[in-house]
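Not every chain is included here, but those present sit where they belong.
Read from first to last, the chains carry the letters A and B; within each, the first residue is number 1.
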Amino acid sequence: MPMPEWLRVRRGKDAGGRDAAQWSKCAECGEMLYRRDLAANLYVCSRCGHHFRIGAYDRISTIVDGDFTEIGGEVQVGDPLQWSDRKSYPVKLAGDREKSGLSEAVVCGFGQIGGFDVALGVMDFHFRGGTMGTVVGERVTMLLEEATRRHLPCVIFTASGGARMEEGMFALMQLAKTTAAVTRFMADGNALITVLTDPTTGGVSASFAFQADIILAEPKAMIGFAGRRVIEQTIRQKLPEGFQAAEFLLEHGHIDIVVERRLLKETLVRFLDYTAKGAAQRARAEAHA
Amino acid sequence: MNPFMDREKALLELERRIAELRTASADQPVDMSSEIGVLETKYQEILRDVYGAPTPWQKVHMARHPNRPTSLEYIAGLDRFDELHGDRHYEDDQAVVGGAALLRGRAIVAIGQQRGRDTKENLRRNFGMVAPEGYRKVRRLAHLATRLGLPIVTFVDTKGADPGISSEEHAQSEAIAQCLIAFTTATVPIVASIIGEGGSGGALALAIADRVIMLEHSTYSVASPEGCAAILWGDASKADEAASHLKLTAQDLRGFGIVDEIVPEPLGGANRDPSGVVTRVLEKIDAALERLETLPAQRLLAQRYEKYRRIGAWARETAPAGRF
């Protein structure tokens, strides 16, 4: 598909901060993939099907029909704890901004998917490991509040290492804030669909990721509350292969479907269709009241 | 056990011979139509003899017939189906299948109990006996349907809820009891179809509905005939006797007002024309939804309440008023 103008403007570099002319090695099968081909294949290994992590704007371009109107871009992070360890927090942020071309770990806005107007939030692991601080919390909340005003369904792609340490309790409180926004959004009869991508853990998995009406996940995405290392330290043994993979969660009944990336847009379109038809059906019935 | 087995074999043998003759007469100029006619007449005779007026116990076996269309065949007849999995807590119980779907352009949530169509699938599906995790999946989907404004369409086909150790450990009673609440309070139309065996509370958990459709030779009862015989007489082998006592046929239940509508089956049962039966059932569901979809939620709930409120209230209805 042709790269829309907004994406061309947004994307100086690809999600990993690398030039598109480079080669990438598949972490799963070791195949060397030309990044232009990889991008054309939605960042899925053409040999083994491994799903690479994908940048927020790349993701948006594979999902929305055309235009995408970003909101919350002006929300910029503070440094509430005046955090500084090896580097100061502002320096860390500046580095990630430079490397990823993103202003923060989530991009939120409005667009169409298969002709359906939606609110869309996309997290990006390349910015501070997709951790949720005040900006992520604020942008997601703004997205849900505006979606509530507009009576639109909301789709959120998660990718997160959890809450952001450098914002301390302000980060933890974003779980409460986004939960509040989710409850108002849902109480108003709107549908929330989340797509869990690799990895989705900690504060994000323990809030909006698992508060949705319908929960999709990408193949082999690592999804859980505690990180693998923490669990292994706790139980003092190695975890089995596939533990916390999307397929494991499906088998244990936690999520609705595992969807390959190439089928993701059409799957979302079908669910948006059910949602729209359901709302219309209800409205027709209530019209007889 | 199966009272049809011998004569079903005879029918299969006749079918095979008729087909052979047809093939032969197509290949060569000899006219074999009279021979074929004789066999076909005999075939129809046996068919009527066996299936013309099945006893309740024979119906139980028709309802359990391995080739009788299962929930997945009905689901395959929908315009579109996106399966949704799991109870969000522990497991995705394979004895129940559910998801969002389109039926004649209408968006619905479809949920069906699924027995296996062979031994391997039977093990995976636990013979269609749903565990607490499965009923919690059903309840979750009923809530989803309510949230999204999608009518609920269920296909009932189970001997009963799973009676295993882990089902008791995981609160089977609570799971069913809460399913009953979910269906009672769902603010969307519900249409249930009894497509095979409807056994006890495990079936009812998917069958509180604004309209209940039942196939001509399906059964629906307070307990399986085997279970009933064991409970009353301590002898499960008296199941045939229990079957005739239980009034478990579609005709009985239509008469009682517990089932709203009967969908006819071909002579010999749904397994003789699965796609035709599936189509007819889906048409009935569609027609029911068409009528129900003009009811605002509050009227729908009031009507559902009254429907169940009336069942077995005869004594009260004739009692003197103003008791309190």
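Methods note: a contact is a pair of C-beta atoms (placed from the backbone, for glycine too) under 8 Å apart; a residue touches a chain by one contact, two chains touch by 3 or more.
For clarity, every value in this text was computed on a predicted model and none was experimentally measured.
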{"item": "Copies of each displayed chain within the entire complex, written as a formula", "value": "A x2, B x2"}
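Keep this in mind: only the chains that are shown with their structure count from here on.
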{"item": "CA centroid of chain A to CA centroid of chain B, Å", "value": "41"}
{"item": "Chain A-touching residues of chain B, taken from the complex the two chains share", "value": "80, 82-93, 100, 102, 106-107, 133, 137, 144, 147-151, 188, 293-300"}
{"item": "Chain B contact footprint on chain A (complex, rising order)", "value": "186, 189, 191, 210, 213-214, 250-257, 267, 270-271, 273-275, 277-282, 284-286, 288-289"}
